[in-house]
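The other protein chains are all here in position, but one chain of the complex has been omitted.
Chains here go by letter, A and B, matching the order in which they are written, and residues are numbered from 1 within each.
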Amino acid sequence: MRKARFKKYLPLLLALLCGASNGLQAAPAPDFTLPRLDDSAPVSLSALRGKVVYVDFWASWCAPCTVALPEMDQLRRDLHARGFEIIAINLDESADDALRFIQRMGLSYPVVTDLAKTTPQAYAVSGMPTAFLIDRHGELHSTHTGFRPGDSAKIRKTIEQLLQETPP
Amino acid sequence: MKLLLLPCVLLLAACSSAPVQPWERGNLARPDMAWDTDPLHSAMRDHVNVSKEGSSGGLNTGGGGCGCY
Partner (left out) sequence: MTKTKKCNPLAALTTAALALPAISHLAHADTAPVKTELGYRYSQYQEDDIDDNKILIGSPQRYEVDNHAFRLVTPLNAQLGLTVDGSYETMSGASAYGVAADAQGEPKMIMTGASIDDKRTDVSASVRHYREAGSVAFALGYSGENDYTAFNGSIEAEQQSADRLTTYSGGIGYSSDELEPEQTPGINRPTSEDKSALNAFIALTQVMNAGWQLQGGLFTGMHDGFLADAYKARDIRPDQRQLFGVMARSRNFMPSLKAALHTDYRYYNDDWGIQSHTLEFAWHQSLTQQLRLVPLLRYYSQSQADFYVDSDSINNSGYQSSDYRMSPFGAITYGLGIVYEEAAYRLVANVERYDSDGDMALESVDQENPALVNYNLMSVGVDYRF
């Protein structure tokens, strides 16, 4: 089991060993397939290859996370047609807490749950919230830690740049 | 004087603790786990206690909790 997991994250580990001092050096984003909170079809990152993807790790008890969710929804509505998607990975202990929380938000993007907590480890999440921006080639482009009201404006600029790249 | 050892014991105990991941802090972030769950009420209580007893002072600080960015 552990070996299999190791293989899965081999590209990432290789990237770790390369000693990337340049924060923008590209590394493939670890793939995952996770069930949606509402139990509908699972979502997998690899299926979104060719799109710019914002992977957002959040929990209902984390105040800045809950500022990010509705604010990023507007961005997704504006840029979805151009090839932008968000996957919000919920890390609550109980999916009920998360579900109760997002029910009133009416988010347009998929919210998935990772009860085994393997993805935050694969992405080396070091605090909440942390979001990763993945380009059309499936490579990690940048990380956004914390979230203040208005942050989506800054993130939008980066996303729009990445959307201009041609899909593979 | 033995009481002075308390912070040291706390420190030692801290060294043996298993690391808590950033996403495992949901219970620590609960409002009922705060160091001071009701600062306004505590201010009144402290004021009463300080004015009716012969002691004063304490810690008024945070830490722990959500640990969010």
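Remarks
One rule holds in what follows: a residue touches a chain if its C-beta (ideal position, glycine included) is under 8 Å from a C-beta of that chain, and two chains touch if they have at least 3 such contacts.
For clarity, every value in this text was computed on a predicted model and none was experimentally measured.
Checked against the hidden chain, the listed residues A:Gly50, A:Gly83 or A:Gly127 yield one contact partner: A:Gly127. Seen across the whole complex, the unshown chain contacts chain B at 3-4, 6-7, 10-11, 13-14, 17-20, 22, 24-41, 43-45, 48-49, 52-69. Where chain A meets the omitted chain, the residues involved are 12, 15-25, 27, 61-64, 67, 123-124, 126-127, 130, 132, 140, 142-149, 151, 154.
We take it that only the chains that are shown with their structure count from here on.
The touching residues of chain B, counted against chain A in their complex, run 21-27, 29-30, 66-69.
Those residues of chain A lying in contact with chain B across their complex are 57, 59-65, 91-93, 97, 117, 120-121, 125-130, 145-147.
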